[in-house]
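A single protein chain has been omitted; all remaining protein chains appear in their positions.
Right, chain A next:
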Amino acid sequence: MKATKLFAMALVAVIGLNSCSSDDDNTPEEINEEEVITTITVTLVPQTGETVTLESRDLDGDGPDEPVITVSGSLQAGMLYNGSVLLENETETPAEVINEEIQEEADEHQFFYQASSGLNADFAYTDSENTYLNNDVSNPVGLTFNLQAGTASSGIFTITLRHQPSKDAEGVSEGDITNAAGETDVQESFDIVIE
């Protein structure tokens, strides 16, 4: 019964090898999502007067809790604001600033700013890929922007971050999202009042 012996030996060998390699009975480590953007802060600094901040905080990421949205105050009619965006992952301590990654991959990201029809506000990019990458590409990124507040009104201000958009598609470099494609990394809306 040579075959039997051979079989038995092989079986023992295989089981032996596997029992050696089996993992230790450790508790799996906790994972904090590395890429999740828990906090979006838009800072609007006027030429004169009070700075307005818009914040959306969603500490459980894809979990069931909804983002908590705060708007610090209303905008002044006719005022020009210097805008900037801060993206953070607060599941890590200290909070990870995600802007750095966006800057490093400026050619693959673009923010879009939109005002709903009731809100009299215009936006203009004040940065480009060249700002972060020195690549002589003038396509906007949108980590900084200008907001020109118009007459008194109210409506929805939306900020969207697209990953791998078609930056060369029509209107995209002017901030029109229609042809941008790509996938959405951030989309949040804020109720704004211009007084």
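The rule is short, and it goes like this: a contact is a pair of C-beta atoms (placed from the backbone, for glycine too) under 8 Å apart; a residue touches a chain by one contact, two chains touch by 3 or more; residues count from 1.
Keep this in mind: contacts and distances are computed from a predicted model.
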item	value
Name under which UniProt lists the unshown chain, selected from "ABC transporter", "Glutamyl-tRNA(Gln) amidotransferase subunit A", "Iron complex outermembrane receptor protein" or "phosphoenolpyruvate--glycerone phosphotransferase"	"Iron complex outermembrane receptor protein"
Residue touching the undisplayed chain, where the options are A:Ile40, A:Leu54 or A:Val85	A:Ile40
Residues of chain A (touch criterion as defined above) contacting the omitted chain	1, 3-4, 6-7, 10-11, 14-15, 18, 22-23, 27-35, 37-40, 56, 58-67, 91, 98, 100-102, 104-105, 114-117, 156, 158, 160, 162-164, 166, 177-178, 181-189
